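Presented below is the structure to which this report refers.
The complex appears here without one of its protein chains, the remainder shown in place.
A, B and C label the chains in the order they appear, each numbered from 1.
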Amino acid sequence: MIETVATVQSNEEVSPGYRLLVLSFERQIEARAGQFAMLRPEGSFEPLLRRALAVYRQLGSNQLSFLYQVLGRGTETLARCVPSSKVEALIPLGNSWPVYPEAPVDGPAQTAGGQTDRAIVVAGGIGSASLLMLCEQLARQGVETEVLFGARDEATARGCGLEDFRALGVSLTITTDDGSLGERGFVTGPLERLLHEDVFSQATIYACGPWVMMSRVAEIAARSSVSCLVSLEAPMGCGFGVCVGCVVAVNTDGPPGYDSYKRVCIDGPIFSARTIEWNVNPMTHS
Amino acid sequence: MIETVATVQSNEEVSPGYRLLVLSFERQIEARAGQFAMLRPEGSFEPLLRRALAVYRQLGSNQLSFLYQVLGRGTETLARCVPSSKVEALIPLGNSWPVYPEAPVDGPAQTAGGQTDRAIVVAGGIGSASLLMLCEQLARQGVETEVLFGARDEATARGCGLEDFRALGVSLTITTDDGSLGERGFVTGPLERLLHEDVFSQATIYACGPWVMMSRVAEIAARSSVSCLVSLEAPMGCGFGVCVGCVVAVNTDGPPGYDSYKRVCIDGPIFSARTIEWNVNPMTHS
Amino acid sequence: MQTPITHDPRLAVEIAGIRFNNPVMGASGTFGYGLEFAELIDLNRLGGFSTKGLSARPLAGNPPPRIVETHGGMLNAIGLQNVGARAFVEKKLPMLRRFDTVVVANVFGYSDDDYIEAIRILNDGEGIAAYELNISCPNVKEGGSVIGNSPVAAARLTEKAKLASSRPLIVKLSPNVTDVSLVARSIAEAGADSLSLINTIVGTSIDVNTRRPRLSYGTGGLSGPAIRPIAVRMVQEVAAAVNIPLIGIGGIASASDALEFIIAGATAVQIGTANYYDPTVTIKVIEGLSAYCDQHKLESISSLSGSLTLG
Partner (left out) sequence: MQTPITHDPRLAVEIAGIRFNNPVMGASGTFGYGLEFAELIDLNRLGGFSTKGLSARPLAGNPPPRIVETHGGMLNAIGLQNVGARAFVEKKLPMLRRFDTVVVANVFGYSDDDYIEAIRILNDGEGIAAYELNISCPNVKEGGSVIGNSPVAAARLTEKAKLASSRPLIVKLSPNVTDVSLVARSIAEAGADSLSLINTIVGTSIDVNTRRPRLSYGTGGLSGPAIRPIAVRMVQEVAAAVNIPLIGIGGIASASDALEFIIAGATAVQIGTANYYDPTVTIKVIEGLSAYCDQHKLESISSLSGSLTLG
């Protein structure tokens, strides 16, 4: 993790309310799939706190892109950054998606001896931003991958990087709430269909999206005893473990104590879905 | 006075720490010499309060320019405005320089029957920003004008619009504290020399600059019983008379009461030097 | 009179028998005597406003500098420069009567008698709907202790003011206390018709090069969005302690900010510092409240008052 100042290469609107920020750094940044940065325009007095954005794509050694939804005051100020302006970045942060046969984050429910050979990537809305590099890595490692891409409507899907996912050339199923693109409904529909096929019994699910979506995906995965990893969102004060504000409740066997809460920024953002206490009211803005 | 949103045409650096902001408005703005605007980049959350900037020049009916020194947080955010971005403006504000034979602001010490036929314009540092349109108007009305232009050094003089004053073609005396341009010393030197010449006995002095300079100019004017007008600076909360924060102490004969203080924003910024209580500690940042 | 404008009936509220077209008011000291805004907004659309603090005699106020900007707010030590109650009644009120907006006269003094004298003068003024008592003033007869910081002193003044006043009485609470609901309860029991809160929070800003305070008076009152979370919390506490209507004040700059106060327990709100840098903010907030009613299918804004759900 380093604190550095990056230069804005471009900050184009991808679709109304969604933009792609390309930053160039003075030196090489080793960002792995699923990691994020805490960003803030240089010299911006307000809002005070930095905003967490996942690394969307590595474009050459010193350039990274960030795909983001313009939601509140922080992303609004980022949206106003013009090329050649500066952005303060604390990067890379958090853990990364464990891609087999590398070491698992905390051991998915692997059957004895069975190796996960298939991946189901479930993207909900702007959650796609932390999944593109994962798909690239899965492709590089020859892991058979199905992408389920859900969004509110066609324009939002575009804003969430649909074209980049299409360009991967992997099997892609799209759902939109209003049916304006692909299947009408949520990604959980196609997910359940896939998990009925035996070939996916050893699969690993990688999910990132609104809390409600991830909790449904976790439920489906547990029912089919398929391992599932989620990348969580939480309000972040610092992004590097000191404010203790970004916590999520985790299942601990003993009575509530120090470790009933884990910090999304340093203990995550990626967790094994089994460890998360899902039936709490969603703490994120969505 | 209207509240409107202007578009940035340009915002170029004139010299290090000094910039010229050109704004275009949707409709015609009738700004008279010495008036000012309260400006704030649109969508900027901090600093909270608008900043007072004099109208430097009218460039066509819907375009005005503002020459400003980048000092603290407010002018810093203005300095970062890029072309086509928007700036909120409350404009035009305050009174304007009274140019004879039009009606005087509150009657300079004119000798019986004598009409002021000469003007001595005294600019100190960025105080020049409220004097260019005055010089243009004096020239249009054929008033014999001497400009005394003081600045810290050559670069600051350039930043304070020296070239624009030179282009007026009026008699111009330059002083710099370090002598890097024109006479070494303050504008008060050349002013005293001028006032020794009888021809200036009926002149009117128009002065704008740091508080200390204006109080010295007022003293010199009073000694030579020559009328003198000053444009004052004060911290401004609103710019249109409701916060009652921008006051200056004025000489009142009676005991201190409601009218011992005048608001620079609506009772000024231009005052007759005689009415100002000069021996108070300078309240502006300079 | 201008063409009559239509008010959104859902926004009408009532405090101590006074009917407001909507809950949005200008706060004392940030709206002058109202007329200064006539060029910028249609005063007829405004719920109401509270005048600059009025004293029995006109006052010069403090020497400058009187204001300094802070992060998210400003400090002021204006020193209550005002034309005086008499001049307000004779010169300002006649012009204000042309407008269909609730005029609240903010009153202050440096001893109980000061307040009463000012109220008596204002009683002659036609067109004043209520008095708002600024009790964040030092009582020079009692060693300069701030009246609003002591439940006893505040209750005593409220009683006298209620007796002297021919109109409903709003008492404006100081936030510089350990337990604001304690002071609120004693004032309510002393007969106040409504409470407005909060006034500014005492603060200071030092010029580190001259090693002097930036305000000539030394300390000043902090206002603006920076203090809003403190103000909303205090409205919530006072709403639980009294059952007279509350007017929420403190850093409001948007409809969402105003709604925080209403949900916390306020019936109406006052916007102060935001008027300086966003002169039409009052109108934007009124429009924002109507949009909120549309979005939430709300019949009346007052049904929202105190609707905060905890836990």
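Methods note: a residue touches a chain if its C-beta (ideal position, glycine included) is under 8 Å from a C-beta of that chain, and two chains touch if they have at least 3 such contacts.
Keep in mind that this is a model prediction, so the values were computed, not measured.
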item	value
Selected residue (touches chain absent from view) among C:34, C:58 or C:73	C:73
Absent-chain contact - pick from C:203, C:245 or C:279	C:203
Touch with the omitted chain, as defined above, among C:41, C:154, C:232 or C:246	C:232
Omitted-chain contact residue, chosen from C:116, C:263 or C:286	C:263
Touch with the omitted chain, as defined above, among A:90, A:187 or A:221	A:90
Touch list for chain A against the chain that is not drawn	1, 3, 40, 46-50, 90, 234-235, 237-238, 240-249, 256-258, 260-261, 280, 283
Interface with the unshown chain - residue positions in chain C	70-73, 75, 149, 176-178, 201-206, 208-213, 218-220, 222, 224-230, 232-233, 236, 251, 256, 259-260, 263-264, 292, 296, 304, 307-311
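One rule holds in what follows: only the chains that are shown with their structure count from here on.
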item	value
Separation of mean Cα positions, chain B and chain A [Å, integer]	55
Between chain A and chain C, centroid-to-centroid distance (C-alpha), Å	47
Contacts with 2+ other chains: residues of chain A	45-46
Where chain C touches two or more other chains at once, by residue number	71-72
